[in-house]
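Yeah, one chain of the complex is gone here, protein chain that is, but the others are all in their spots.
Right, chain A next:
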Amino acid sequence: MTLGPNSRRTPAHIARPKPATGGARTSAMIASLDAEGRETVTAPFGHALVDLARTRDDIVGLTADLSKYTDLHVFAKAYPDRFYQMGMAEAVLMSAAAGLAREGFTPFATTYAVFASRRAYDFIVMAIAEENLPVKIVCALPGLTTGYGPSHQATEDLAILRGMPNLTVIDPCCATEIDQATRAIADHPGPVYMRLLRGNVPDVLGEYGYKFDIARAQMIHDGNDVLFVSSGLMTMRTLDAAKRLKADGIDAGVLHVPTIKPLDEDTIAAACGKTGRLVVTAENHSITGGLGEAVAACLLRRGVTPAFRQIALPDEFLDAGALPTLHDQYGLSVDAVTTRVKAWLADAPAT
């Protein structure tokens, strides 16, 4: 037997680490998403769900051994008889949620984004989405929000799930939005996948007087030179990047797109059609099949052709490491975003 060439990465390919210097850098999954000292809210999803459940008997919670890591433990503690610990079994998590929805309940099913999108896909498609059942799938560790490596980094969850008919896909930015979106998706008649930031979650959009609307992309603030079109935690980054760019005389706006599917194409096309500014999509997701490609397709279909760039994760299995390091390395940090936008403006001014 002859084996083909092996292109796997092996330990020999990895350089010996340098001793750590400076502040604590950890690959722990609880690592903060925001080092800028913003105010945080603890477990906004769990508390919103508890609040909702006070008036809605139909709400039940299910998890596949990850209640503590998806903030569903808050609900489990408040409503133990409405909480289902399904064990480490994502297929029956989704199927049983579908069965409960068939009987009139509104199940919130939680796990990590990798397990929902990769492992449980067929069960979400056939038990939930094909029947348009109101199951709300809420998943922690979206995109690059852990340093544990590809087993836990859901860098392609949006690409996978955008292909599923009937499914609404939401990528909220911050604690305020998670609180509002949790209530909104409970009222939404069909199935929803929502990416979750869990634990101590920065509050960002509260100061802008933001109100989540499941159908709308919203201009957080406008700008003439650059328009960021961003979702999820990248809206935190683009808002900060816009402040930095302002100091350099660059006027950057931020259009926040929490609902990846269905996309608010009217708002996006109108905003991107304003001449003279560079459009930069920014997402905590692979460059393949996420917000950037969705926006690009929308614009081309409508004949809107601004200068267009994408900030996204590379189409690669990402390294393990400390989250701030990885966000710098893969271009999601405020520094990285700011630097790239300046370079793009220098190379290829907006037309």
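By definition in this document, a residue touches a chain if its C-beta (ideal position, glycine included) is under 8 Å from a C-beta of that chain, and two chains touch if they have at least 3 such contacts; residues count from 1.
Operating definition for what follows: contacts and distances are computed from a predicted model.
Asks: Could you tell me which of "Xanthine dehydrogenase family protein subunit M", "Transketolase", "Heme ABC transporter permease CcmB" or "Ribose transport system ATP-binding protein" is the UniProt name of the chain missing from the displayed complex?
Replies: "Transketolase"
Asks: Among A:104, A:209, A:249 or A:303, exactly one should touch the missing chain; which is it?
Replies: A:104
Asks: Identify the residue among A:123, A:212, A:228 or A:308 that touches the chain left out of the display.
Replies: Residue touching the chain left out of view: A:123.
Asks: Check the options A:48, A:72 or A:96 and report the residue that touches the missing chain.
Replies: A:96
Asks: Need a quick check: the contact residues on chain A for the chain that isn't drawn.
Replies: Its contact residues with the unshown chain are 60, 84, 86-87, 89, 91-92, 94-105, 107, 122-123, 125-127, 130-131.
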